[in-house]
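All protein chains of the complex are present and in place, except for one that has been dropped.
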Amino acid sequence: MAKKAINIGLVGYKFMGKAHSNAYRQVGRFFPELEVSPVLKAICGRDEQGVREAADSLGWESYETDWRKLIARDDIDVIDIATPGNSHVDIAIEAAKAGKHVFCEKPIATEAGSAKRMFDAVNSAGVKHAVFFNYRKAPAVALAKQLIEQGVIGDIFHWRGTYLQDWIVDPDFPLVWRLRKEVAGSGSHGDLAAHLIDSARYLVGEIAQVTGLLETFIKDRPEMASSAGLSGEADLSRRGKVTVDDQSLFLARFESGATGSFEATRLAPGRKNYNRFEINGSKGSLVFNMERMNELEVYTEDNAAGAYGFRTIQATAGNHPYAGHYWPVAHIIGYEHTFINFVYDALHAIANDQQPSPNFLDGYINNLVLDAVERSSRSGNWEKVQ
Amino acid sequence: MAKKAINIGLVGYKFMGKAHSNAYRQVGRFFPELEVSPVLKAICGRDEQGVREAADSLGWESYETDWRKLIARDDIDVIDIATPGNSHVDIAIEAAKAGKHVFCEKPIATEAGSAKRMFDAVNSAGVKHAVFFNYRKAPAVALAKQLIEQGVIGDIFHWRGTYLQDWIVDPDFPLVWRLRKEVAGSGSHGDLAAHLIDSARYLVGEIAQVTGLLETFIKDRPEMASSAGLSGEADLSRRGKVTVDDQSLFLARFESGATGSFEATRLAPGRKNYNRFEINGSKGSLVFNMERMNELEVYTEDNAAGAYGFRTIQATAGNHPYAGHYWPVAHIIGYEHTFINFVYDALHAIANDQQPSPNFLDGYINNLVLDAVERSSRSGNWEKVQ
Amino acid sequence: MAKKAINIGLVGYKFMGKAHSNAYRQVGRFFPELEVSPVLKAICGRDEQGVREAADSLGWESYETDWRKLIARDDIDVIDIATPGNSHVDIAIEAAKAGKHVFCEKPIATEAGSAKRMFDAVNSAGVKHAVFFNYRKAPAVALAKQLIEQGVIGDIFHWRGTYLQDWIVDPDFPLVWRLRKEVAGSGSHGDLAAHLIDSARYLVGEIAQVTGLLETFIKDRPEMASSAGLSGEADLSRRGKVTVDDQSLFLARFESGATGSFEATRLAPGRKNYNRFEINGSKGSLVFNMERMNELEVYTEDNAAGAYGFRTIQATAGNHPYAGHYWPVAHIIGYEHTFINFVYDALHAIANDQQPSPNFLDGYINNLVLDAVERSSRSGNWEKVQ
Partner (left out) sequence: MAKKAINIGLVGYKFMGKAHSNAYRQVGRFFPELEVSPVLKAICGRDEQGVREAADSLGWESYETDWRKLIARDDIDVIDIATPGNSHVDIAIEAAKAGKHVFCEKPIATEAGSAKRMFDAVNSAGVKHAVFFNYRKAPAVALAKQLIEQGVIGDIFHWRGTYLQDWIVDPDFPLVWRLRKEVAGSGSHGDLAAHLIDSARYLVGEIAQVTGLLETFIKDRPEMASSAGLSGEADLSRRGKVTVDDQSLFLARFESGATGSFEATRLAPGRKNYNRFEINGSKGSLVFNMERMNELEVYTEDNAAGAYGFRTIQATAGNHPYAGHYWPVAHIIGYEHTFINFVYDALHAIANDQQPSPNFLDGYINNLVLDAVERSSRSGNWEKVQ
């Protein structure tokens, strides 16, 4: 009750806006030990009717239609950016200049130069910053991190990451903003591969070089009749060019010597949110799949019975990361809880005057890897990350 | 904004209290079309410090330490009972007499006589009533219901339900309230088999007769050193008698002619919340498992390719029950959302002057089945449900 | 090369005849250490053309059309009975009287009285005997046995066995011999539940009492236009009564105090050969499913990492039972290899003047359990096995 309030200003009110709002509302309920109390102070969007309705349904005290006004408000401590990629850089830099902490959706920028400017801006301003690579905060992924740090799978040989979806496999699915380069920066690359890259960096380490390709299989699509987030109505009478990739596919060499493969696609029928990785080390292996995000598969040869096989762990027990804050074992949590865990970690860090993790440095390095893949896709060569 | 408030008074503040509180807080966020707005008015528990802290952490406006006082309050519309089973009957009857709507955890009573009195009381009072068989509200289970009603699996031959847990397999796990007959009524029988019975009634129909057994394998356990919900510290120096079953195991004949098997146990190592059912009909089969509650397995022979097999459906698509209110397909939801869906249905029914489903009639019939199994466990015979 | 020949005479040449023939042909290839060399001396069937063709295609030196002539031959050491159930008793008793070793398909008889006579006959004659409960010989099942004997899952609480098929779910599937009581003795009960009973006895121990039901859901079917083993043409113009059960469903109490459930059905769409069991003990659990017969799922809490979950073991490694005789790990074996392993064990026992296992005593006890379930299905009571 006597907790210090921390006032949030959120830019963006659609899919990610809903997920972030829920996290701020819920974090104190599941993490009563959080030292500060987030207040859903203001939400911002350009369409007044839309943002007003969102403020109401998502639980915000007020709304703005101009992000510059939001930043100018004295009663905002954190600017959270949940808008399409091309708008991040300006908002983040202005917010930092205004002395606000900055949280940002991934990828933080559409290319590494902008990401660098964002990173420099938050550093210069001395504010806190965080980037929503929320999958690090799934209990099963955090458990994977723990097991790796404990040496359970030994030295890592291989990373194998695929992020497969199928929501645009219909060639008449329209040209939503995520399919336009000038807004989204890239397609599955920045949207999905960015998550794989972050998980790989978190669990395996830094990526040294990459070779790969970006490919657009369905080259034109109907223009939008209206715009309503991820989906929207197609105007089948007009077709426009798709300017982002359908697929991002690349190999990597990590600085440690490990090798990796990465694939993100939106053209894999039946795969809905198949963010899967497998890691093979000298002593064992780990497998995670976001479609069954409460589970971690672990192989080691350390059981007394001598009968070895992959174990499917319900990463929902009291001794697993984050899980004890929710429900009894195997009473599973969902997608939204990765954001709650993320917000807990970020606000807890701020309350303790520490930098959240992952933060803009992670966002910047992620963009460096994304850019290296794009260069490789053009050059046909292995490209160094820096 | 102009929605009518409906004031909730919740009795009980531990595991179920947390789940119910979350549902009332969240329902309006995910179901903005809900015609009424639940207000977390007051929470009630005997331990003042405990209930005060719960009110704070779970978001209640006030608290009471005597449920009679809660019922006496004018500003309460719904009494929600989330306490151990032996206390339901008095609270429910008094609440009904006071003209409150009554929601109640399952099983509504420790034996059918009390359940009948509860059902009579809400009927006499003309109030609305609901019983928290929340698993009906998992999207995958509601999808199973839809498919059955559409005739997808034809006439049902078999029901096969198991609810397996392992939390008391350690013989030194202490005598918590759930292991004491005078408080819990029964063990796995009322706690877990009750859920199976409800799912079977929902999906297959009424049960005509049963034969089976209740068994206690670990006959004494350490007394509790303290009491803290499901778990608690054991006092290893003193052992007391376990007065409830570890396992409930029975066969059933449904009124339709279908046959069924039911098993609930807390002694199945590795099974954490394995509430699984399989239904076989003349045209297909369905499988659900709460440990992967976002999935439904469906077998039919209706695909054009002629290559038949069980399909694993991510019951999280926009066209699946409840699922469109949450996140994109395969961005899964969790255990808590079954309560949100439940509360939505119940409040929506009240707002439309309809009886929620499932309600006290379902609770009463459930108790009749539970009692028939208990009689059969003593008699060794098939026992009719009524 | 100098191995002693052991001459086999096989009665029956259809599904089981094919499986047994293959086992005799192959056993020496995979088990070169086998002390004797089985010779496919003669195969027997009533239809001369059929049996002649079978002799040719399955690799037998000669054929007979009268099993009495086969038994009368001096050059036969083992009579292997792979015919429908009602014919076993006479053949087995005559074979024993003639001093032949007797191998027999399961269940050895259509009721326990006949099984007892068979058991007495082989005992009186002092010959060796074996019953083809071949699933004991799947490496994964034999591994389960090993793990139980090593105490890996502790004291057993529960057995949960289901054998589900769907081959007669079409109500126009005809009245093949397996659906006629006078030939088959029973339906899914003797065909499928008998296997479950054997696995339960092998892994858990003797069954003390049972309660359950046998049910025929599809009460009449087209008569056969021709007879050709399991399948055959239906004559849709004539329907006859089904005289065996579609489903066998029962509960059991083991002598050890463990409880069990058993279900066999041929009306479970999508389940093809779903012979699955799960065993829960005080320290762990085991799961096997014949549809993935090379795998065993094991749960224990004995791994150093403390991250518990069911392991899926590829029971195909060199240190697993039988598996080292075949291919490298995870280069899987199939259904037919359970017969090869069975024949190896049986002939190895004979070569060492020991009784094979399982043998007619197992067959007799199995029939006693089957009979007890039939009595219970009529009486509605728990019935003791003896």
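Each chain gets a letter, A, B and C, in the order it is written, and its residues are counted from 1.
We take it that a residue touches a chain if its C-beta (ideal position, glycine included) is under 8 Å from a C-beta of that chain, and two chains touch if they have at least 3 such contacts.
Note that the structure is predicted; figures quoted are calculated from it, not measured.
Q: Please pick, from A:112, A:224, A:267 or A:293, the residue that touches the omitted chain in the full complex.
A: Checking the options A:112, A:224, A:267 or A:293, the one contacting the hidden chain is A:267.
Q: Pick out which of A:55, A:104 or A:249 touches the chain that's been left out of the picture.
A: In the complete complex, the chain left out is touched by residue A:249.
Q: Check the options C:145, C:272, C:348 or C:384 and report the residue that touches the missing chain.
A: Final answer for the missing-chain contact: C:272.
Q: Decide which residue listed in B:92, B:313, B:365 or B:385 touches the omitted chain of the complex.
A: Residue touching the chain left out of view: B:313.
Q: Would you mind spotting which of A:78, A:153, A:323 or A:343 touches the chain that isn't drawn?
A: Missing-chain contact among the listed residues: A:153.
Q: By the contact criterion defined above, which parts of chain B meet the unshown chain? Give residue numbers in ascending order.
A: Answer for chain B: residues 143, 147, 150, 152, 295-298, 300, 302-314, 319 touch the chain left out.
Q: What does the interface between chain C and the hidden chain look like in terms of residue numbers?
A: Residues in contact with the chain left out: 1, 15, 19, 21-22, 25-26, 28-29, 32, 56-59, 167, 230, 272-274, 290-294, 314, 316-317, 326-337.
Q: Footprint of the hidden chain on chain A, which residues?
A: Its contact residues with the unshown chain are 153, 157-158, 160, 162, 164, 169, 171, 211-213, 215, 217, 246-247, 249-251, 253, 257, 259, 261, 263, 265, 267-271, 278, 280-285, 299-301, 308-310, 380-382.
Operating definition for what follows: only the chains that are shown with their structure count from here on.
Q: Look at both sides of the chain A and chain C contact and report whether the same residue positions are involved, with over half shared, or different ones.
A: Answer same: the two copies use largely identical residue numbers here.
Q: What is the distance in Å between the mean C-alpha positions of chain A and chain B?
A: The answer is 35 Å.
Q: Could you give the separation in Å between the centres of chain B and chain C, each centre being the mean of its C-alpha atoms?
A: Going by mean C-alpha positions, chain B sits 41 Å from chain C.
Q: Between chain A and chain C, what is the gap in Å from one C-alpha centre to the other?
A: 54
Q: For chain B, write out the residues touching at least two other chains, lowest number first.
A: Residue numbers touching two or more other chains: none in chain B.
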